[in-house]
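Once you've had a glance at the structure underneath, I'll fire off some questions.
Omission of a single protein chain aside, the complex is shown with its protein chains in their original locations.
All chains are identified by letter, namely A, B and C, in their written order; residue positions are counted from 1 within each chain.
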Amino acid sequence: MRLLYFAWVREKAGKGQEEVAPPAEVADVAGLIAWLRSRGGGPADALADLRLVRVAVNQEYVALDHPVGGSDEVAFFPPVTGG
Amino acid sequence: MRLLYFAWVREKAGKGQEEVAPPAEVADVAGLIAWLRSRGGGPADALADLRLVRVAVNQEYVALDHPVGGSDEVAFFPPVTGG
Amino acid sequence: MIRVQQQDFDVAAELAALPAAGGICVFVGTVRDVSDGRPVAAMTLEHYPGMAERELARLEEEAQGRWPLAGVAIVHRYGRLQPGERIVLVAVAAPHRAAAFEACRFLIDRLKTEAPFWKSEETAGGARWVAARREDAAAAERWDS
Partner (left out) sequence: MIRVQQQDFDVAAELAALPAAGGICVFVGTVRDVSDGRPVAAMTLEHYPGMAERELARLEEEAQGRWPLAGVAIVHRYGRLQPGERIVLVAVAAPHRAAAFEACRFLIDRLKTEAPFWKSEETAGGARWVAARREDAAAAERWDS
């Protein structure tokens, strides 16, 4: 599974991307975030307050109950500010 | 007094402009139109139906009771269709 | 900035002349190639020199009074134009895009019912003066305050 971080989430995570292999019980976005928090470090800090974070799976916005697994691309980022 | 005609009002009037010296009792736009109608010819035809004609005095839209006289510039034209 | 002219205009140059303000909303009107289902060979725009500029300046002033704007440009052409050619440009620079959009739409809506220009279309059936459209009058009236 490929994780991407953008903007201040990237800065807090300390990296722009990483490959991870979460345990089999991680089945959705909420489970993935819980696992990343338990792992500690920059990504755990970046995902501390979910009100500030948006999630996309395979480049589409999703809610916390969206399934994840296999070779999914999961991105975490702040509310967007383009335009 | 200078009269200007535009678009189909100009075509019906048979001229784009003319200098006129209406009699002293012509005091407003309505009086001027009545006098032009009484004079006959192209301008009388062009001003036959006032629902189709807009009037400007000295380059500002006016109503039929607007005073006219002296060296005023009075323009008659259809509803505008620019843009 | 108001200009009434026969020659074409350069959209990029008109925008570059506006003050930078965060956002610019632009409307460009062009000659249609079909009118009421009939192909249009050309269009001639007649105008009232002097009053046309005055009406556009008055509309610009009204827009500046209604919205906080950084700059306004209106360019309107006259003469004989081919289908696809530019007729009019309305550009509004403003710190906030809502003001830019609303002022731009106000200006083109009111220009269409107040600025003294008249279109004559050449079709296979001959030349004819374009009639004022009821929708344009309704669009302009939306801005009555």
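Methods note: contacts are C-beta pairs under 8 Å (C-beta built on N, C-alpha and C of every residue); 3 or more make two chains touch, one makes a residue touch a chain.
Please read all numbers here as calculations on a predicted model, not as lab measurements.
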| item | value |
| --- | --- |
| Visible chains in contact with the missing one | A, C |
| Sole contact to the chain not displayed, among C:3, C:66, C:105 or C:128 | C:105 |
| Option touching the unshown chain, where C:1, C:57 or C:139 are the choices | C:139 |
| Interface with the undisplayed chain - residues on subunit C | 10-12, 15, 20-30, 32-33, 83-84, 95, 97-98, 100-101, 104-105, 108, 139 |
| Interface with the undisplayed chain - residues on subunit A | 4, 6-8, 10, 56, 59-61, 75, 77-83 |
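In this text, only the chains that are shown with their structure count from here on.
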| item | value |
| --- | --- |
| Subunit B-subunit C separation of Cα centroids, rounded to whole Å | 26 |
| Distance from subunit C to subunit A - Cα centre to Cα centre, in angstrom | 49 |
| Contacts with two or more other chains, residues of subunit B listed in rising order | none |
| Residues of subunit C touching at least two other chains | none |
